[in-house]
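For this view, one protein chain was removed and the others were kept in their places.
This part shows chain A:
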Amino acid sequence: MAETRSTCPYCGVGCGVLVSPAGAVRGDPEHPANRGRLCSKGTALGETLDQPGRLLHPEVDGRRASWDAALDAVAEGFRGALAEHGPAGVALYVSGQLLTEDYFAANKFAKGFLGTGNIDSNSRLCMASAVAGHRRAFGEDIVPGIYEDLELADLVVLVGSNLAWCHPVLFQRLQAARAARPEMRVVVVDPRRTATCEGADLHLPLAPGSDVALFNGLLRHLHASGRRSEAAGLDAALAAAGGGTGGETGIDPALLTTFFAWFAATPRTVTLFSQGANQSSSGTDKANAIINCHLLTGSIGQPGAGPFSVTGQPNAMGGREVGALATTLAGHLDWDNPAEVEALRGFWQAPSLAAGPGLKAVELFQAAGEGRIGALWIMATNPAVSLPDAAAVRAAMRRVPCLVVSECVRESDTVDLARIRLPALGWGEKEGTVTNSERVISRQRGFRPAPGEARPDWWAVAEVAARLGWGEAFAWEGPAAIFREHAAVTALARPAARAFDLSGLAGLTDADYGTLPPTRWPVARPGEAGGRLSPPARFVATPSRPPAHATSPAYPLRLLTGRLRDQWHSMTRTGAVPRLMAHSPEPVAAINPADAAGLTDGGLARVASAWGSAVLRLRHDPAVARGAVFVPMHWTDRFAPAARINAAVNPAVDPHSGQPELKHTPVRVEPVGMAWHGFALARRPLGTALANWTALLPAADGVWRHELGGLEAPAEAFARLRVLLEEPDAAWVVLEDPAAGLHRAALLRDGRLLACLFLDPAPALPARDWLVGLFADARIGSDARRALLAGAPADGPAPSPTICVCHGIAAAGICRAIAAGADTLALVGEATRAGTGCGSCKPEIAALLVAQRIPEPA
């Protein structure tokens, strides 16, 4: 059987994949986004297919229900809420994980028939600011460039983007282009020295949230050096840029001068921006400040040039296209244009079409918290974890009488709160399209049977609509029919010249849809393919202003949240893959050592804001800017209840986009004293309540790692935990040094390791990798058994973190190879295989190469 051609479900790069019947995944050499490349997450897709914990049948009030009964309950819930609150009291909260067809159905249901603007997407957290910026500058949500521009550019400026980790395949394309054209320059604008900075020509460590000041300064510099534009709004933009020269950014003036000079002198400049820019109370202004500079240099839509927003999710763009955001209508139609609203009302036969925008994500949950939402349907997202002020969000969900969640997994922080649970299809099961960050529409194709009673989300929407009396408008036979309707909607704007035009795809047959190759819009006529866009644009005045909440003596540090290389969102998919967990296996807060007085490296620390707090392991990391704390946003109740950082994140939003300010919350960091630190390794998960602080992580096939911190006496904890780990017919190896507070034990049966338990008053415990590896042995060797409680073999190298997850290569092995003379990435790859898989770890290998470089003799 041939491989199935599909699209990766992770980030907004939208890589094509080929899946073998056995589930092996490789990059699609013919897909324009990746041309065969994949990152660590995509490479491990095959390992996520047989996910444990799938939701297999509908549930109502905690009990299994038939689809009929569940759909009836949803319809009843919405009918009741409409009756009680009107259209303002019902809502959908959907996701960039949805396929365009699901998205379209949900949006049509909400805006067309429930008559509410209250459908927002978790894309609100991702690139709503870019959308708002595009609409202000171009009159429409348009990404002018294409990925190839990153390769054609002479200067690439990465703003608020850890491209190496978050869009690894784009980063690989960029690196390959630089290798071919070493004169190409890369500038990284980021408060953190991320992996993306490895090999960059310039890193501008700006103060968090000061991007507008930086690009205002650049605009003034460009203008001062003679750049002029006929586009509207330049004078106002210059006036708003003020007299500042970028001092608010805190960047060394010499670096600023270099950056400005490079930008001014390089016609082929791409400025790529992502969540670091968007997730801000001035995110929309950041987008416009960037666009302003490109508008002044006339470089929008030119080969190798222009502003370039990249999205976080696989189908954030699809959601923008169908209009499944509270602020947009459908198909880039404009609420402000009565003719377009009428056209849609007629096309859909939807007399109660929503009159205007609805509640944006943060507002929506605030309304729910105030009891103003009677029915809320959440699809494919985990707001209990991902929204700011997360404790308030959880409370809000509990207040919604009819909370419906469509999900793949049976348990998540959000599913746990739902009254009605609907089993959704996952990647590899569902059929539809996604659009990536360069406007390329690609098919996701199913190659696995639906598990249990799981059904497509569009089907569930259509069934509920039918129960509410709107069946005719939702009588699609399948996703192809929905796609045709979606494409047809884009034509309703005519005669207005709208860039987003899929008219040429509105007549696709089911067969055409089945074989649809990756297609970039606009496609006004059949057979066309879109390219770069040069929309008419205007300057937008973007006065620089500080983040919504300032630091203070009580909360002197700035919290930035972000991603880990090998994890995705709330980890419901990636968290179950041990080798993806190997890269960053613990909830960690990173802080500059200079800000860490009184905070032990490796100790536990509370990151507290005025809104809430989280407790994480603290790492001293010089890559983090002074005054900042970096915390990954992935951790959930499933893995580390204490480490959910969004509990501490402020709910401030951008006034234009409503995007939350996830990259700037004033916090303080205080040590959390523990009587002991420890870990337990076992062949079964023991939950997240083992100790005062617990993180539960899958460590290798069937082995679970529990990272622990406790307040009771170590000896007491040791005895208590040993009882929990106990197995029949098994024997302990025990090390006890009560005076030092050190307690260690391993449980074995017939030489097979069943569990390990290590407690220590200090967080300096042995690395877990070697012990985890021993679980694979049917019978561990005599030497290993003697060394078990030392946590490392006598002659082994000091355990070190895993760098290359594809081949399981740790830092120590790479350093040995470098010491032995492998002084390039290629040689390290030959010697150790590290970096020869997906390549996502190359920046970290490069950093090791730099760190270990032996100075030439003077």
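Everything that follows uses one rule, which is that a contact is a pair of C-beta atoms (placed from the backbone, for glycine too) under 8 Å apart; a residue touches a chain by one contact, two chains touch by 3 or more; residues count from 1.
Note that contacts and distances are computed from a predicted model.
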Worksheet entry | Complex member absent from the view - protein name from UniProt, among "Cytochrome c", "FAD-dependent oxidoreductase", "Cu-processing system ATP-binding protein" or "Peptide ABC transporter permease" | "FAD-dependent oxidoreductase"
Worksheet item: Among the options A:524, A:733 or A:767, which residue touches the chain absent from this view?
Response: A:733
Discussion item. Considering the complete complex, identify which of A:268, A:785 or A:807 is in touch with the unshown chain.
Written reply: A:785
Discussion item. For review purposes, identify every residue of chain A that touches the missing chain, sorted by number.
Written reply: 731-740, 742, 748, 760, 785-787, 789-790, 792, 794-795
